[in-house]
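After this line comes chain A, so read on.
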Amino acid sequence: MLGTGSYSSPRKPDINLSRRYCIDGTDLQSKPLKFLLIEDNLELATAIKARLELDGHVVDHTGKFREAVSFSQTEDYDLILLDIMLPDGDGRVFLKQHRAGAKNTPVIVLTARSEVSDRVSLLDLGADDYVTKPFDHAELQARCRAVLRRNSGSSQTIIHLGDLEFDPVSGNLIVAGNVFALRNRELRLLELLINSPGKIFSKQKLFDRLFSYDDDVSENAIEVYIARLRKHLEKSSVSITTLRGLGYRLDDE
Partner candidate 1 sequence: MLATFVQAIDFEEERLFKGNAGTITIRVLSSTDISVFAPTITGFLNTNPELNVEYLVVGSADINTLIRQSPEQYDIVISSAMDLQLKLVNDGYALQVDTIIHPEWAQWRQSLYGFTLEPAGIVINKQHFSNIKAPTSRQEMIEVLRENPDTFKGKIATYDVRQSGLGYLFATQDARDSETYWRLMEIMGSLDAKLYCCSGEMIDDLSTGDMAIAYNVLTSYASARADVADEIQWILPSDFSNVMMRTVLVSKQTEHRKSAIAFVRYLTSLAVGNPTAKEFALPSLRNAATQGSVISLEPGLMIFLDRLKRRTFLNEWESAIIQ
Partner candidate 2 sequence: MSSSVNVSGSLRRRMALSLVIGVTVLTVLLFFIIRLYATQIAQQSQDSILRASVTSMLDAAAIRDGEVAMDIPYSSFSMLSTPEDDRIFYVIYQDGDLLSGYDNLALPEVHSDGSVVFRSINFMDAPVRQVSASRVLSGLNTPVLITASVAQTQDNLAVTLRQITRNAAIIVAGFFLLAMLFSVWATSTAIAPLERLTHSIARRGPADLSPVARPVPSEMVPLVSSLNNLMQRLSRSLDQSEDFIAEAAHRVRTPIATVRSHAETTLQRVDKEENRRALRAMIRAIDETSRAAGQLLDHAMITLRASQLSAEEIDLVELMQEMVRSLNPIAEMKDIELRFQFDSRVYINGDPILIQNAVRNLIDNALKYSPAESVITITVRKNPKPSIVVNDHGPGFLHDEKTGLTDRFARGRNSSGTIGSGLGLTIASDVASAHNGSLTMDNNKEGGACVTLSF
């Protein structure tokens, strides 16, 4: 997602390709986002952590209220994901204490309670946003983006590749002085591609990342977004290469 970490899998042959591009002058490896995940259900926590780490983020996890409080006070996190139902203390108490504390880390609440009863009060207590379990990871991603965008508009997330400047939080793409405001899917597509330049992404993978599972569209819809990105990148040193039968790849001259 907004990430900075490169996608890497030991089984993938294209890691090296990716690495090679990374070494290549431009500093892609800006600081990874650091999450504090406060979730008492170990299974769920593991799954969420795995998914976030897959996107290259750093995740500290705790299931205990006390630990959560001390972590949040000592470490610097970009985002806190908080399960509202903790066994040794309600998440609301944490929210209150957190808001009273010195750190201003945004909090997204994970709630399993009926949305009807909790929604308003959570926001009243100082949560920046919430997602209801179970959540689409893309939704969590989107909400994190929105929260970060609201809280900082931080320039440190800006990615440079060749003559490209890309701010995944605001969704701005600057090519040769021209600023393009990317639509969400374009943004997410570019984000995927730009985080692993030179890596080949299959159509299916891209599709799974861009579309929710209930979208009634064919995988060919990807081509539309590829085409759009290409149009934005026309005057850039960066281009998207189609590898027939394999997928797409972002290349910098």
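To be clear about the criterion, a contact is a pair of C-beta atoms (placed from the backbone, for glycine too) under 8 Å apart; a residue touches a chain by one contact, two chains touch by 3 or more; residues count from 1.
How were these picked? Simply put, all candidates are chains of the complex that A comes from, given by their letters.
This one's a predicted model, so the numbers in the text were calculated from it and none came from an experiment.
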If you had to name the candidate from 1 or 2 that touches chain A in this complex, which would it be?
2
Would you tell me which residues of chain A are touching candidate 2 in their complex?
9, 41, 43-44, 47-48, 50-51, 54, 85, 110, 112-117, 119-120, 123, 129-130, 132-139, 142-143, 145-146, 183-185, 188, 202, 204-205, 208-209, 212-217
